[in-house]
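Note that one protein chain of the assembly has been removed; the remaining protein chains are unaltered in position.
Take a look at chain A:
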Amino acid sequence: MGTHTSIDERYEFSGKIRTWSLIAIVIGVVGVAYGFLAGGDSVQRTFSNLLLMSYYFACVCTAAVFFLAYQYVAQAGWSASILRVPQAIAKVLPIAAVILIIVAAAGLFTTHKVINEEGHEEVMPYLYGHWAAHGLTDPKSEHYDALIAGKSAFLNVPFFFIVIVGLTFLYSLFGHLLVKYSTNEDELGGMFNYNKSFKMSCIFLVIFGFTFPIFAFDAVMSLEAHWFSTMFGWYNLAAMHVSGLAVITLIVLYLRNKGYMQWVTENHLHDLGKLMFAFSIFWTYVWFSQFFLIWYANMPEETVYFYKRWEPEYKWWFWLNIVLNFLAPLLLLMSRDAKRLGGRLKLTAIVILIGHWLDFYLMVMPGTIHRHPGHEVHIWDMYGIQEIFIAVGFVGLLTFFTFNSLSKFKSLLPKKHPFIEESLHHHI
């Protein structure tokens, strides 16, 4: 482990991290193959897990673009020296988007038979069956569902793909532009590229703020199409943002441990810690706001969401979600000193990432997995090979592609960034 202090240092993607991320991807592929070949209920479970992880993956990459954009709009100085990390993650967004689109399409266009709530057998797609099943919007069909028919202007297959493809494309495009301006800036210097980044970031934030809820409505909320919550978009925004921050922090800490980015001091870590701390509390705030209003109003069409998550098999995990995503960051990062300790930050970031996996799990699973009445649900029915292997596989994908794109940068420091001196001498 040598110390590199040159500002021209390049990241070399090799060694253990490369091997392990490739092994993780193989584990993921094995998990998917096992899930599909095992047949029966396992196929549905594999689809649900694939959707969960590809959505999580796309969210983390989008959060990196979001991070870049608000750093530019705020004209933040402190972050200039770590911008390569979110840039590298932002470059992975197109890959994450393609995976998400493939998973959503595969889930939409393959069908299986399920027993619906009335006890009738019904042919349904694996994913988004609540609105995409055949005949739901046809008044002559026996499956006609007036509620879904009323929502069909929004919940239909072409519009679904317009939203998912269009929005991930837009976010990727802005991510690509912000990275391009930054690398051009390294060649040319001056304020020209910075000003363009500022302008693009402003436009991105406006688009992103209005469209991300729609993205969340389509990708996840529509799994339970009878239910709706206007808080859902913000709730997802908070979750994706805090998990994106945790990934950025973990990568910065890893690089610093490996002897790269020696300019990152405990002051930069303090700022990252503050963001993780604050947005964990923000997540709790929106989570509670959604829960509280539904609980108080007690309208059946709204409470059904929490009713399902209050079933015995989900109840403990429902509470654990709050422990991992609220209590843990609150207590672990409350004091000033804690935010400046690399080890503490690493622990908290890992807890937050696992916590938000559980958070997304609780959004996706109760709406897609059909349990057989009367069967006892074992822990391995909830967290088995499909869950663990597919999650590991996506962690591998994120690691591999992020570090790969990080190694493409000519320098780990955006050395002509106008605020780079401020960032190198950052002190709080």
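Keep in mind that, in the parts below, a residue touches a chain if its C-beta (ideal position, glycine included) is under 8 Å from a C-beta of that chain, and two chains touch if they have at least 3 such contacts; residues count from 1.
The rule is simple: contacts and distances are computed from a predicted model.
Think of the chain that is not pictured: of "Ger(X)C family spore germination protein", "Spermidine/putrescine import ATP-binding protein PotA", "Quinol:cytochrome c oxidoreductase membrane protein" or "ABC transporter", UniProt labels it "Quinol:cytochrome c oxidoreductase membrane protein".
Shown as candidates are A:Y126, A:F291 or A:F419; the residue that touches the absent chain is A:F291. In the complete assembly, the contact with the undisplayed chain comes from A:H427, out of A:K16, A:K113 or A:H427.
Residues 288, 291-292, 295-296, 298, 335-336, 427 of chain A touch the missing chain (whole complex, contact as defined above).
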